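Entry: subunit A
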Amino acid sequence: MSLPEFLKDLFESWPLLGSIPLWLYSLACILGLLFLFLFPFAGIAVYLERKIAGDIQARIGPNVVGPYGILQWIADALKLLLKEDIIPAAADKKLFILSPMLIFLGGAAAYAVIPFAENVILANLNIGIFYLIAVTSMVALGLILGGWASNNKWSLLGGMRAAAQIVSFEIPVALCILTAVLVTGTLDMTQIIKNQSPYSWNIFHNPFMFIAACVYYIAALAEANRTPFDIPEADSELVSGYNTEYSGMRFAIFFLIEYAECFVICAVATTLFLGGWYLPFIDISGLALGLRIPIEAMVFMTKAVCLLFVMMWIRWTLPRYRVDQLMKLCWEVLVPFSFACLLGTAFWMALFKGKGIPELIYSLLGWGS
Partner candidate 1 sequence: MTAQDVFFYIFALITLVPAFVCVFHPNILYAGLSLFGSFFGVAGIYVLLGADFIAATQVLIYVGGILVLILFAVMLSKNIYGAKFQDEKKKKILPGLLGLILLGFLVKFILTTPWNMTLTDEAPLPTVSRLGDLLLTDYLLPFELASILLLAALIGAIILARSK
Partner candidate 2 sequence: MMFAVDLRHYLVLSAILFVLGIIGILSRKNSVGILMGIELVMNSAGINFVAFSKYVAADLSGQIFALFIFVIAASEVVIALAIILRIYQNKTTVDIEDIKDLKC
């Protein structure tokens, strides 16, 4: 059940809140998700990134604004808000304004299907993960327009390279998600998690799934333009790629969406491969609903934030790929691997009738759980 329906049933008996129509609940949930989760979390992710970068490079990182620099991201946001926002005279004004909209839509709309806990998912679509792939493929369009509209040779090349990179890394991402769908058998995000259990996560289902998880993580890293794959923003060559001409709040949107997409990648990885809100071997389905949902949300968030930490860790340790190495990596390493995982998982399921390694071990040991 999706969050708006869950809240409506919860507040059915209340005098005032009982009569509110369902779409008003979803409106409230959407605004809550955007303003209470997406923007603050993106800001905190920026702060985390700079702290981790500082730690890796043996320096302190932001610690001036607020205790340990926690309010640094608010200061950044306000600064960007007050910065002058120029549109270059030679730029194509309409496209210049349209491009951040497309990119924001592509990045933010994926949050509608992220399952934080049992009933806490904004839209319980039957085609959850497929909708997510469809929506994130819109970002490539926004990048092309952004690069083209700013009428700047480097941002044009940066935009084209970013679009080519996102477009070509979408194939391994889609194939690895398809491999996970083969194992779980549904596209509905909450159902994907329910098909797993605290004792058998998808990543251990069969060896090919483990490889598929790694390939997914790497390819999704590249799709979000994160180092070591952030060729478009390669400061040495392309100044700052497609968002050279953007300044002020418009640039903040590009910046914010990059971190929003990073969290989407980690959330999808936890949902598909790491068993969503299930603790490793502790079954908490017996607790009361009111207690279980916060715990599940915390478990889901800890897994996602750990993956986010790994992403940031990678960013400040690995050097950047060249463009031809990047394309060669995608088409000559990741795509063959994901095809192999797809066929391997299909063969494994045909052989063992859909049972994974955990189930086989349990049936051997006679637990039969």
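These made the cut because all candidates are chains of the complex that A comes from, given by their letters.
Basically, contacts are C-beta pairs under 8 Å (C-beta built on N, C-alpha and C of every residue); 3 or more make two chains touch, one makes a residue touch a chain; residues count from 1.
Remember, it's a predicted structure, so these values are computed and weren't measured experimentally.
**Student:** Could you check which of 1 or 2 is in contact with subunit A in this complex?
**Tutor:** 1
**Student:** If we count contacts the way the header does, which residues on subunit A are in touch with candidate 1 in the complex?
**Tutor:** 94-95, 98, 125-127, 130-131, 133-135, 137-138, 140-141, 144-145, 148, 160, 163, 167, 170, 186-187
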